[in-house]
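Left out: one protein chain. Kept in place: all the others.
This part shows subunit A:
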């Protein structure tokens, strides 16, 4: 990475109080997301856009296609600096480090990577993948997010994971040595898991020298193997009450360990938050590159567009190789819809949302008559310029959003 000073015509520094909607994204920043759709195996709970490649992936071809789409994204965003880069998937830790290096270089060439920018790669904690960590670090990756998911082998098998708990711990140690920042994911409210068992597992995770944790309650998604097993009565999950208890306990245990929740499912030591994901939650702009990637891009005309690329790898590849522009379909998001999206995302954050920004996008302020009862019931705070969900409000955020917006 060569740093931003090599670039001409830098956009103005970000201002959180952008005066008009056309520059609204500045309040959230700009990140580049790259999607690598391939996995060694499909996990039974996963509804992400992931595919098990039938034959060996043609690496040069894929690299060229990702680079081509990145060029198209640059044309759409115009000149601006990238605050973050994120390689997600799928399993991006199956990418050759050279591909990652080429893509990071391209981001820098096209937009300029801000000094100290966060560059994250999602990785599976297997020994094979750990062997590539050094190469990713050399390519410019400075943060990994590892899919550990569980810390006991029985549950890892049940989740269809291809690594053991010991392997995951070893991979974590490799990552700690290779990258400035390491995060990992755990899934809880698993079949047969009690609140006490989860609390113990969580404490064990916190005892590892981790500064960021993504803790997801298991969600049974339609169209997944778990979805089918659940519908057939062959999979049970803890009762809602236990799940709710686990959520609350998660908040307490993490806070006590110095990693308070900064988002519904994300916990970090202060300063170690995922800056890329915060672009989404603060409703910044993001360019989505790769099959099924989504973007929000404010164009030169001031209109913000939602972009979505074809999700099937073959279709995406064909669309990109056809040339003549981005592979994605796009649709203008009207300012009031942007307001809805902003509030929906920002209330996931402990810091909450800026009411003035919402009003600017919406053309009208959020109805105080809707806010007041939520404050009264201790589900939200609304102090001056900001509204935020409280610790009691976050577990029922969907209902809270309905109360505010529906």
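Assume a residue touches a chain if its C-beta (ideal position, glycine included) is under 8 Å from a C-beta of that chain, and two chains touch if they have at least 3 such contacts; residues count from 1.
The working rule: contacts and distances are computed from a predicted model.
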Hidden chain of the complex, named as in its UniProt record, picked from "Elongation factor 4", "Nitrite reductase (NADH) small subunit", "Phosphoribosylformylglycinamidine synthase subunit PurL" or "Cytochrome c oxidase subunit 1": "Elongation factor 4"
Of A:77, A:217, A:327 or A:362, the one touching the omitted chain in the full complex: A:217
Interface with the unshown chain - residue positions in subunit A: 33, 49, 216-219, 240-241, 243-244, 247, 264-265, 277, 279-280, 286, 288, 292-296, 306, 308, 337, 340-341, 344-345, 348, 373-374, 377, 379, 393-403, 405-406
